[in-house]
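A single protein chain has been omitted; all remaining protein chains appear in their positions.
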Amino acid sequence: MTVVTMNALDDAQLAARVAQDIPDGSYVNLGIGKPTHVSGYVPDGREVIYHSENGILGVGPTPAPGTEDPELIDASKRYVTAAPGAAYFEHSDSFAMMRGGHIDIAVLGAYQVAENGDLANWATLDETYPPAVGGAMDLVVGVPTIFVMMRHVNRDGSPKLLKRCTYPLTGLGVVSRVYTDLAVLDVTPEGFRLVELTPGNSLDAVQAVTEARILT
Amino acid sequence: MTVVTMNALDDAQLAARVAQDIPDGSYVNLGIGKPTHVSGYVPDGREVIYHSENGILGVGPTPAPGTEDPELIDASKRYVTAAPGAAYFEHSDSFAMMRGGHIDIAVLGAYQVAENGDLANWATLDETYPPAVGGAMDLVVGVPTIFVMMRHVNRDGSPKLLKRCTYPLTGLGVVSRVYTDLAVLDVTPEGFRLVELTPGNSLDAVQAVTEARILT
Amino acid sequence: MDKSVDDLAHAVAPVTDGASVMIGGFGSSGIPFGLIDALLEQGATGLTVISNNAGAGETGIAKLLKAGRVAKVICSYPRTPGSIWFEQRFKAGEVELEVVPQGTLAERIRAAGAGLGGFLTPTGYGTRLAEGKETRVIDGRGYVLEAPLPADFALIRADRGDKWGNLNFHATARNFNPVMAMAATHAIVEVRELSDAPLDPETVVTPGIFVQGVVEYGVRP
Partner (left out) sequence: MDKSVDDLAHAVAPVTDGASVMIGGFGSSGIPFGLIDALLEQGATGLTVISNNAGAGETGIAKLLKAGRVAKVICSYPRTPGSIWFEQRFKAGEVELEVVPQGTLAERIRAAGAGLGGFLTPTGYGTRLAEGKETRVIDGRGYVLEAPLPADFALIRADRGDKWGNLNFHATARNFNPVMAMAATHAIVEVRELSDAPLDPETVVTPGIFVQGVVEYGVRP
């Protein structure tokens, strides 16, 4: 693989980019890791209501130091607050929201995304490591719009946008759009279609680090 | 059929008789009609918690005139009160209590009971009349002890304790014990077994108005 | 986020002819009388009504039946004392009836709201209400496979609500209202009081995510 230097968004820039695509009034679930940062970049004038699988709708900002409530946390186990209009509920209700199609958008991290929309984000091929699925499989079947937010390639340079996933699947044909540090791509019936390149990158350079074909 | 005069309990006496068999600390559902009177006859020193399918556990006595709350009713649509320790909940939770085996005893009316424990209490053979099942089928599958409380015979003298039910079934093999104005009978693997006769009645006389055989 | 609607007429405006409409309530408790009256005024017809009962007297669902707006009723207990309009329409063959055991009705509605494809229940096994349905025996116990029951609209009665659509209820007026809000594409709520302040998140019974419109209708039945 040829090493090409490209313009890559940092995590904050990537979070801000994703936040642009979340409409006013949306119910949104943010996955563990990078996606949790999206809530910090909602454009002015929009109200977005965040769902956390552990039983809160209306997750508010991080509490001021010293005001943390140990029983008020999000799915990443971080201390949070309750926004105005929040509600608490138990787990079967929380997953009814997810599986029942009530949440508009979920933003998830991923190991791999395939051009048919398959997502792999819960297990690797390392069998000695205990698998852990959490709520990812429920989210992807129930939420109509799944945004994936991830680095375009692995640390070793191998591609994460594939023809077919090689890791165990989280869901089949579930991804709507992928936001990477290098580009934004829609999943279409024909495969990945370019939405935009991170300014300064060429399509050829991005294609070179993408296993699947990028349509334009 | 020979007309025999027998000693028959009135509704209040029958309700009091059933109440004797409800242990302290039981969770009990009382069906519409005669069974609703059982709550008035709980022996002193026992606390029985009444469940009503429309979303209350801890149904209390009838409110004093003028204090009725139009949104606090029981399954018979009568005004009730909330006893100390009561809880309100929605319908799927209410039926989880019934179907999930959490209620100890249900007292139901019946058209027919068969010696194999089959119960018919929701529809007759009159097809012009709209059928109405309510919560009876959920109760009989979920509550481990089903008491039936009814007249021993129909108004025309025909028997209600049968070899096999002729009306559409509510549940199969679900009845534990039958309390009638004439006798109390257990449903056993062998059939109806006499528990007691209303004082003054002979077994022969009661058997004469019972289609199924009464074991002793 | 502001889900409040100015009046009952605007709240029911989206209901179309032929729609399936869940209506909360049990007996006289928790019935959205204001929304039903507004729906009658609005004129939608050919409706499938999903409710526990089929109306009584001359109010609520009975009014819709009397006016000939109901093509089908799915309920557990259409024989409430005074359900004369249902009986009349039923005997005349003018309204179709599907009787569902009450717990199965609640669970089918919840299953629709919760995104499930169906469930196995012991309720009704071996009875006429299981005829034609798939059954199976597990560990010696019989079960009936029941399908989810969704609806286009739900008419809901609550006690207090806020502009996010969060609701709580009064006493036994909860009944079918919370599950119906979950299962309908468009849940419309009449509340006794629309609170300016958000409801306490600990006391919310129906989170606003299940509600599409909320209108203040002060009258208590």
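Order of writing sets the labels: A, B and C. Residues in every chain begin at 1.
Simple rule for what comes next: a contact is a pair of C-beta atoms (placed from the backbone, for glycine too) under 8 Å apart; a residue touches a chain by one contact, two chains touch by 3 or more.
None of the values given here were measured: they were computed from a predicted structure.
Though it is not drawn, the left-out chain touches A, B, C in the full complex.
On the side of chain C, touch with the chain left out of the figure occurs at residues 107, 111, 114-122, 136, 138, 141, 143, 168, 170-171, 201-203.
Touching the omitted chain from chain A are residues 52-56, 69-74, 77, 82, 88-92, 94-95, 98-99, 123, 128-138, 141-142, 168-172. If you put the missing chain back, the residues of chain B touching it would be 25, 27, 47, 49, 51, 56-58, 82, 84-89, 92-93, 95-103, 141-142.
Here is the rule we use: only the chains that are shown with their structure count from here on.
Of all chain pairs, the one linked by the most C-beta contacts is B-C. When every chain is reduced to the mean of its C-alpha atoms, the one closest to the centre of the whole protein set is C. Centres computed as Cα averages put chain B at a distance of 29 Å from chain C. Taking the mean of the C-alpha atoms as each chain's centre, chain A and chain C sit 35 Å apart.
Rounded to whole angstrom, the centroid-to-centroid distance between chain A and chain B, based on C-alpha atoms, equals 55 Å.
In chain C, the residues touching two or more other chains are 110.
With touch defined as above, chain A holds no residue shared between interfaces to two or more other chains.
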